[in-house]
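Just one protein chain is left out here, and the rest sit where they should.
Here is chain A:
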Amino acid sequence: MPFAIRLPRPSRGLLYTLPVALLTVVPLLVVLSSVLDPQVEVWAHLLGYVLPGVLWNTLILVLGVGAGVLLLGVPLAWLTAVYAFPGRRFFSWALMLPLAMPAYVLAFVQVGLLDFTGPVQTLLRSAFGTSAWFPQIRSTGGVILVLSMAFYPYVYLLARNAFLTQGRRAVEAAQTLGMSRRRAFVSVAIPMARPWLIGGVTLALMETLADFGTVSIFNFDTFTTAIYKAWFALFNLPAASQLASLLVMFVLLLVVLEQYGRGARSYQVRSGHAERIALAGMARWLAAGWCTLVLLLAFIVPLVQLLLWVHDVWADDFDSRYPAFIGRSLLIAAMAALLVTLLALVLAYARRRYRDGGTRWLIRLATLGYAVPGTVLAVGVFIPVAWLDNVLLAALRPLGYEGLALFKGTLAVMLLALAARFLAVGFQPVDTAMQRITRSQEEAARSLGLNGRQALWHLHLPLLRGGLLSAALLVFVDVLKEMPITLMTRAFGWDTLAVRVFEMTSEGMWDRAALPSLFIVLAGLVPVVLLIRKSEP
């Protein structure tokens, strides 16, 4: 008899995953391969004028922000996970709110507030005279502080998760063995939470290395600003890609560290509702006060300041250009969200269906983009597209085509770079939803007479709906906030909200940057609220 299919099925997983993975792999390889082609003059220039400062700054930034996010995130996580104090319930979710505020928004608000001409120093001067000393906000310390406030929620979120699920019983065991609570925290809870802490810190550091907006506001030269300058100010593509290749190596180091942290995390069932320890006397007000202070500085004060500025400039500034900024932002965010969600579905389905090593590795590569700074992806996507343009134009010239560019400067380039950057963001929720579909549910569908395609339609898609929606939403908001890729790959004049923020901040017009920022922050609140609802029992 004729058989419908051959078993076992040869893995066709690569067929699905390879094209998606190319999206990330090609830009990375293009950038990395520039190391193999070191151009002497370029390097002489970089070594002489750019690299020493950039390397030093990057090192300081990584160390400073790494320490900063730990110092902010871990104690807050421990307080809200273990103790009872006034407002604990509120703080445990509210402390995640700073995730809604892009670092560059926090940066210009803090600079605007604390700079010499800002309201704080003006007030101090009027009270104590012109001699009143105040720390310089536009300094290395200032950048570190702002980035730590922007990125501590990563550490807070993961550490809290660890303290809630892991350490509780072990700390109690240590106490029955005669250890004080404080010692048990240091010698039991922290070591047990190490994989989570590593995960949180590496995420924060990836964001730090990728950050472009904040460091440009502070005029603090790092790899991202150096790449941007080489690209736009010097029109030196080789220098940009050499710098990008160096940055990629830093980033890959973090990826290895992050993968380690992820592998070492073992999830246990939340061990019931353990009793919280009620803080007494001064301690409870100190705890509440500290949480309030962090929340005020990292979220509430900046938000209020944004609102005040928007109130001032609204009448003059909100004009006919804004519908266009908003429209373009929404358009590119929607297109990227749609594309990424589709690609994420392909990857998640391939991972489910084909369990071979090749497929698994390609998916890992494809989702590496979350670690790769936007400036690097912009360079890595632009170079091959420009090459393709030249090849095609050379071929078309004899046919009478007179144009100068085919793909260069089109939305397609921007979309590709954005998709590569945010594929992991979209993949994660889709994949989680896919893993919730059990193998036996799939087999049940097959045994009830559905073939693979029918099962995808009647079983997978309905069950993935939630995951697909949150993937689209997360990517949508991330693209709305995204700055360097949009700046570097947009078509001329194609300004979005984030571009507007960049332009206003580079001219020091904080109040006029507030208007587009407010839109971005409000959009950013949506996924944070979702995250909060998911993480709170």
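The rule we apply is simple: a residue touches a chain if its C-beta (ideal position, glycine included) is under 8 Å from a C-beta of that chain, and two chains touch if they have at least 3 such contacts; residues count from 1.
Basically, contacts and distances are computed from a predicted model.
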* Per UniProt, the name of the complex member that is left out, chosen from "Dihydroorotate dehydrogenase electron transfer subunit", "ABC transporter ATP-binding protein", "CoA transferase subunit A" or "Fe-S cluster assembly ATPase SufC" -> "ABC transporter ATP-binding protein"
* Asked: In the full complex, which of A:Leu32, A:Leu257, A:Ile326 or A:Leu450 touches the chain missing from this view?
  -> A:Leu450
* Could you tell which one of A:Leu209, A:Met335, A:Leu362 or A:Leu459 touches the chain left off the display? => A:Leu459
* Structure fact -> Missing-chain contacts on chain A, rising order, are 1, 3-8, 438, 440-441, 443-451, 458-459, 462-463
